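One structure is given here, and the rest of the page talks about it.
Only one protein chain is missing from this complex, and each of the others stays in its spot.
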Amino acid sequence: MTKKNTNNECTLNQAMEMGLTEEEFKLICKKIGKTPNLTETGICSAMFSEHCSYKSSKKWLKTLPTSGDHVIQGPGENAGIIDIGDNQAIVFKIESHNHPSFIDPYQGAATGVGGILRDVFTMGARPIALMNVLRFGEIGNPLTNHLLTGVVKGIGGYGNCIGIPTVGGETNFNQSYNSNILVNAMAIGLVNKNKIFYSAASGIGNPVIYVGAKTGRDGIHGATMASAEFSDDTESQKPTVQVGDPFTGKLLLEACLELMKTDLILSIQDMGAAGLTSSSVEMASKGNVGIEIDLDKIPLREKNMSSYEIMLSESQERMLIILKKGAEDDAKTIFKKWDLDFAVIGKIISDKKIILKKENKAVCNLPLDFLVNDSPELSREYKIKKTSKILDNKTIIKTESIKSIIYKIIGNENFASKKWVYEQYDSSVMGDTISIGNKSDASIVKIHNSDKGKFKGKAVAISTDCNSKYIFNDPIEGGKITVAEAARNLVVSGAKPLAVTNNLNFGNPEKKEVMGQIVGSIKGIKEACEELYTPVVSGNVSLYNETNGKSILPTPVIGMVGVIDDIEKIILMNAKNDETLFIVGQDENKFDGFLQSSLYQEIFCDDFLGQVPPINLKKEKYLHDFIIKLNDNKIINSAHDISDGGLLPCIIEMLLLNKLGININLPPRIQTPNKKNLLFLHGWLFGEDQSRIIISTNKPDKLMEFSKSENIKIYCIGKTNNTGVVEIPKYDSICINECLNLYNNTIPNFFS
Amino acid sequence: MIINVIIDIFPKKEVLNPETEAVKKTLSNLGYKNIDELILSKQIKLSFKNLNEEDCLYQSKLMCDQFLVNTNIQEYEISLLKKD
Partner (left out) sequence: MRIAIVVFPGSNCDRDIFEAIKYVSKKSPKFIWHKETSIENFDLIVIPGGFTFGDYLRCGALASNSPVIRSIRDHASRGGAILGICNGFQILTETKLLPGTLIKNSVLKFLCHDLNVIAQDTLPSPFTWGFKPNTKLNIPIAHNEGNYYVNGNELKKLIFNGQIAFKYEENFNPNGSVENIAGVLSENGRILGMMPHPERSVFSHHNSLDGRLFFQNLIEQLLS
């Protein structure tokens, strides 16, 4: 930085400090025909960063299915939009705030929630639900507890205050996240189909408006920070963390929705990552126009901010709006009512450039096509690595009693109830919450005022999923299972799956194996989304989740949204007394199970390397359609997907709430206890074979009739009773109260 | 003339303050065993122009009673710092 330069030209060193590579800097100089100044370089660097350009993943993301009859907007806008009928649409997206949350758990998580909410309401939607997917290091570790406590308070701090219910998600623990936690926040909004707002700017001469909070030096270069690996000097990056203000966020939400009721807005976008830079560049380039901004007009919180700082600040709660000419005064009145800053900061121009002025001097003049279209797309080397290890169940199975095994599974931090976490979120504000993922496999929110007379209304169901162990062992199959399971969770809640948002969290893509995890899981996700008719309509990529060379487990999170066309069709997961439990997707000829990669293996072998349970997507889809049919015929009383932990833990989860018992009907082949049968029994009870669902019913005959005519395997587990004991005849019996105790107290015990 | 005012707001002693208790407990866990008393306070700094000391004090007190302090659970101290 010491080298003196004339005309404020940026040196290669300075460019590299901002995160550009030498080739990228040379390309920039060549393409714009000059050496850029600091501000211009900063803008290029932000636009070329992994966070804004998706340069490592773009090539592969393009392969995902993104269209469908019900897709109104796929990837490329602030959020995806799907049609749910009755002139209404659902807007949703998931986004990560991993690095900021590690540095400052409260603010990092809070601003993550704030940012994803703005992505949704900028499209005209009122947010109706929040979800979050969290990954932490080992539980009990003081750092984990500190991070978890802070992140949970941050998520609640923003969501509770702004008054959008947080209705579900997942919190998991694994030592691979010790120094790289994941905080992925998802927002879901509801909009009238004819009142959707997009970001493409239009109309030469139209005013460019800045609204919301003032600009400070918060988070300068956050986008580049999110694109760089952590090292031990991360502490020194602390000043770049943004501070969220949910109160201003609430005012901005209400003011924007009020302005959107008029027809004054042409386009609107949130100032998210890379702040004013990416919002202005994207709005203008999407609209095929140019933009001119007078930086002296930007409402500033601090004195003497440079043009570079203003353009790259990531201060929160700000929006950029293109208004119709002459609409400024009417718009201003609304923002004044809500005590928010409002400034006309520039105009749309025909020349496809971004031109910035400060103190009457041009400080930036860059061609837009170049910034957007010429941002690098890399073909990084990759190697899709599948675990070569093949394990026999014999090597996995422990000699412990079934009872002691089930208690350990239920008391495992990745299985036990996360009530300690979700009770800190306001889940019932807005009055439409039906399930927060504790009463059913999916989170369910009623569509406000959708009821009419006798019709009780419609609902949106949301699920999130990611089984990192599967993806680590086999990226392609693991990717498929993640999508299939998200869909299954919706189906067993009574919903029809519609579309997906994904958050691809991985380590350093410059490593072949990590890139292989990215490519492989995208291939799997693609295949499953095609087969299950759930296109990917929005998403986010978070790479370089790695510290001192150690990478996180691959975590491509799937957020799936479905619709329940009549809330009377909602299926809950808790069985009642005197109902018959059936496995759908399996029959009496199956008397063992797939234990590799299972929670059982992870807990008892302290390792999860192995093959992944096979999945047949056609069979999976057929199963979903069957369940939907059963539900339409009112055969299902409750239902639960068989996933983590296998059959027995899932049966127990269905019995917990009403403290029921059951006599488990074992397959004939393993009814006699002996050494060999015990091995099979462990597999049968704890194997994680795919495409299976447990249902409870009072109409077993009807179920059998349907299964015969549809050619679907079913297996009768037994009838629920109120003994509070799960009997595995001749082998063991399990006490539900003990299970309940472990289920509820495991997590709190780590925090008392 | 500018007069700087510092208002310290403390929770009343008789009101149980779980935040204070938690901080004390953590400090004790960290090995600081000799802490006798710990008070978490809130400080407000403000400055007046064109007012004499007496009026500054009077207005500060008024602000506290009216708005800044909840006298059910908090008490306060005002200090003046003169600056030319």
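When the chains are written out, they are named A and B in that same order, and each has its own residue count from 1.
Criterion: a contact is a pair of C-beta atoms (placed from the backbone, for glycine too) under 8 Å apart; a residue touches a chain by one contact, two chains touch by 3 or more.
Here the structure is a predicted model, which is why all the values come from computation and not from measurement.
K.L.:
Among the chains included here, which ones are touched by the excluded chain in the whole complex?
P.N.:
Counted over the whole complex, the chain not pictured touches A, B.
K.L.:
For the chain left out of this view, which of A:D69, A:D263 or A:D339 touches it?
P.N.:
Per the contact definition at the top, the residue touching the missing chain is A:D339.
K.L.:
Out of A:T11, A:N141 or A:Q424, point to the residue that touches the absent chain in the complete complex.
P.N.:
Checking each option in A:T11, A:N141 or A:Q424, the one touching the absent chain turns out to be A:Q424.
K.L.:
Thinking of the whole complex, not just what is shown, which of A:D245, A:D341 or A:D441 touches the missing chain?
P.N.:
Of all options in A:D245, A:D341 or A:D441, contact with the hidden chain holds for A:D245.
K.L.:
Using the touch definition up top, pick the residue from A:K456, A:K619 or A:K699 that touches the left-out chain.
P.N.:
Of all options in A:K456, A:K619 or A:K699, contact with the hidden chain holds for A:K456.
K.L.:
List the chain B residues touching the unshown chain?
P.N.:
14-19, 22, 67-68, 70, 72-73
K.L.:
Footprint of the hidden chain on chain A, which residues?
P.N.:
Answer for chain A: residues 153, 156, 160-163, 245-248, 250-251, 338-339, 423-432, 434, 446, 456-457, 567 touch the chain left out.
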